[in-house]
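Of the protein chains in this complex, all but one are displayed in their positions.
By letter and in written order, the chains are A and B; residue numbering begins at 1 in each of them.
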Amino acid sequence: MMSLTVSGGISRSRLISRSPSFCLRNVSLVRALFQTSVRISAPLRSYCGTPGQHSSVYRPRRALLFVAGNDERKIRKVPSLDVDCVVMDCEDAVAPSKKDEARTTVRRMLDEVDFGRTECAVRINSVDSGLANDDLSAILQAKKLPSAILLPKVESVEEMQTFAANLNTAVAGIDYNPTFDLLAILESAKGLMNLQPILQETISLSNMSPFRLAALVFGSEDFAADIGASRTSDATELLYARQKVVLAAKAFGLQAIDYASVDFKDTENLKRQAEEGARFGFTGKVAIHPLQVPIVQQAFSPSPERVVWARGLIQAFQQHQQEGKGSFEYEGKVIYKPGLLQAQHILQLAQSSEL
Amino acid sequence: MMSLTVSGGISRSRLISRSPSFCLRNVSLVRALFQTSVRISAPLRSYCGTPGQHSSVYRPRRALLFVAGNDERKIRKVPSLDVDCVVMDCEDAVAPSKKDEARTTVRRMLDEVDFGRTECAVRINSVDSGLANDDLSAILQAKKLPSAILLPKVESVEEMQTFAANLNTAVAGIDYNPTFDLLAILESAKGLMNLQPILQETISLSNMSPFRLAALVFGSEDFAADIGASRTSDATELLYARQKVVLAAKAFGLQAIDYASVDFKDTENLKRQAEEGARFGFTGKVAIHPLQVPIVQQAFSPSPERVVWARGLIQAFQQHQQEGKGSFEYEGKVIYKPGLLQAQHILQLAQSSEL
Partner (left out) sequence: MMSLTVSGGISRSRLISRSPSFCLRNVSLVRALFQTSVRISAPLRSYCGTPGQHSSVYRPRRALLFVAGNDERKIRKVPSLDVDCVVMDCEDAVAPSKKDEARTTVRRMLDEVDFGRTECAVRINSVDSGLANDDLSAILQAKKLPSAILLPKVESVEEMQTFAANLNTAVAGIDYNPTFDLLAILESAKGLMNLQPILQETISLSNMSPFRLAALVFGSEDFAADIGASRTSDATELLYARQKVVLAAKAFGLQAIDYASVDFKDTENLKRQAEEGARFGFTGKVAIHPLQVPIVQQAFSPSPERVVWARGLIQAFQQHQQEGKGSFEYEGKVIYKPGLLQAQHILQLAQSSEL
C-alpha cells in the first residue's frame, strides 16, 4: 500500500479556496493530501465494517445480501450471517412512501451496528428517479460511512455526471476525505447499449468526485422486463447481456456481479446458477435471503487445488521479479501479468473465505 | 393521443419555400402542421388496411406474412388469413426481370383489395441494389398507401440517408402528408456491426423525412450466409446476433422481429422457434406461408394470466397517477415506467389478437 506522510493537517476549505479551478486542476494532489491527513489526525468519522475497507485493496464481494433499508430487524441480524457485503436498500425494496424512513434507518444502522467483517453498502435510488440526491445527503450524515454505493438503472453518461456532482455536494460537509466504491447496476437495454461510453465517463469522473468504480452489477429481472424477455431457469435469454457485462467489467478492471436468483427456496437451482455465473467470469452474486449467502459464497470461492496453484505462481513470480525477469514459466506455461492478477484474485478470495 | 388543431390548410410548397433552411430548422413544426391538416380537409388519398394505422398508436406485428409482389392471386387471399401484417415483396421473392411487374401489381393491390384488419407493408429493394428509388416512386403512386416500408440489407448510415432522400422525393407529389413506419432488415455482419450508428442516424433522419423507425427485422438466412455460418434448428450460431438485435431494438424503443423458419412444413419446429423468439424479447416473426401465421401469432400473444396481470397493473398505475405518485407497488413489486410500458404492450397484443 502507498503511504504518504504530511507534516500537518490542512483543512479542505483552505486548499480549495486558493483558486476557483484549483480543485479541477489538482485533484489528485488534493486527494493524496486528504488521504494522508486521515492518518494524521483522528478522523471524526470513519467507515463502518472492517477498518481500512476504503483503501485500494482488493475486496472480495462473493455475495451481496440485499436488505430493505427500513427493516431494522433484518439489518441487525446481518453480523451473524458471515456475508461479504450487505446492501441496505433505499430503492426497489422500499415503497415510495417509506423513502425517508429508510434513509433515517440506514444512517442509524451504519452508526449503531458493528458489522464485523461484513462490508456495508447502500443502494440509493436511480438518478432518473430524482431521489438519489436526497438519499446521498441523508445517508452520508452518518458518522460511520458505507464503503460502497450501489447506483441502480444506470443508462447514460449524463446520469453519471449528475451522480458525481451530487456526491461532491453530499461529502462537502465531511471533515475528512472519504472515498466510496461505486457499484453500477445495469438493468436496461439502453444501459447495456451505452455501456462502453458510460464506463469511460464514469472512470473519468472518479478523478473529480470521491468514488472509485469498482463493479458492474447485472440486474437480470429488470433487464428481462425491459427487453420483454421471459425468464427461464437456464437463462439463455440473458446470455448476450450477461457476457457483455462480464467482458466490459473485465476490460475496465472491475468486478462483475450477477443478479439474484429470485426463487430463493430453490437452492439446487441457485447453486447451479451461481456456479455458472462463476464459470462465466462473474466474481459474485446478489443474494436476497440469508439462506442464499453460504451457497453463493461457496460457488464464488476458489477450490483448494486452485489456491495451491495460485500460491505457487505468486511465489514463482516473486522469485523471477528478483532476477529481473518479466514473464516466466510456471507449470509448463509462460505467465504474463494477467495470470499473475488472476492468481492474486484467487488468493484474496481464499483469504476472505477463511475469515 | 396528441391532437393539434390548425385553422386552415397550408400547402407544403408554400411553407417550405419561405427560406432555404426552413425545412431543416422547423421540421417538427412543419410536420405537426401537416399532420393536423390531414384532419381538416378530406385527404385525396389514404392508407390501406385499418383506418388510422399511420398514427402513433402501438401496432402489434406478431406475424408478418411475406408474399411476392407480383403474385396477385396470393395477395388477394390475404384478407382471409387473419394476419397482423402482410408484406408485399419487391425484393428477393421477385426475379430481377419481374421488378416492374411487381411494382405495378403492388400499387394496384393496395388500391383494389380491402385488407380488413391486416396492415399493408411493402418490402422495397435495398438501397445498394439501385432499385429502391424506382420502387418507392412507383408504389407511392397508389391512392391507398402502405402503412409500413421494409428496407432490406441495411448496412450503413449512408444508405439510410439515401433512403430518406428518396422517400422525400417520392412523397413530393402527394397532396396530404403521409408517414410510414420503417422496418429495417438487418442481415449482414456489417449491418450488425454498425447497428448503433445506423439507428441513431435513422431516428435523426426521421425528423426530416416522412417515416418513423418502428422495428428491426433480423434476416437470419442471409446473415448466416454472410458470416459463413451453417444454420441449425437450435440456431446457436445466431445467438449473439439475434440478442444484439433485440437489445438494440429495445434500447431505441423499437419492435424486434425474428426472421422466417424456412422449412414451413415443420410446424413443431416453427412453434418451438417462435416461442423461443418470444422468450428472447422478439415481438413478432416473419412468416413465409399462410400455415405459419396462426402458429406464429399464437406464440407472440400473451397468455390469459399475463393479460390479467397487465390489466391490473395499468389500473393501479392510473389510480396512483391521480394521487400524484410516480412509481408504486403492484403485486409486491415497485413498478417503474418499463413495467408500465410492458403491461401496455401486453394489453395491445391481447386486444389485437381478440380482433
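One rule holds in what follows: a contact is a pair of C-beta atoms (placed from the backbone, for glycine too) under 8 Å apart; a residue touches a chain by one contact, two chains touch by 3 or more.
Note that the structure is a prediction, hence the values are computed from the model and not measured.
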item	value
Per the touch definition above, residue among B:Glu112, B:Asp226 or B:Glu275 touching the missing chain	B:Asp226
Where the unshown chain meets chain B, residue by residue	91-92, 94-96, 129, 153, 188-190, 192-194, 222, 224-230, 232, 236-237, 239-241
Where the missing chain touches chain A, by residue	196, 239-240, 243-244, 246-251, 278-281, 283, 325-329, 333-334, 338-339, 342, 345
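Simple rule for what comes next: only the chains that are shown with their structure count from here on.
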item	value
Separation of chain A from chain B, taking each centre as the mean of its C-alpha atoms, in whole Å	42
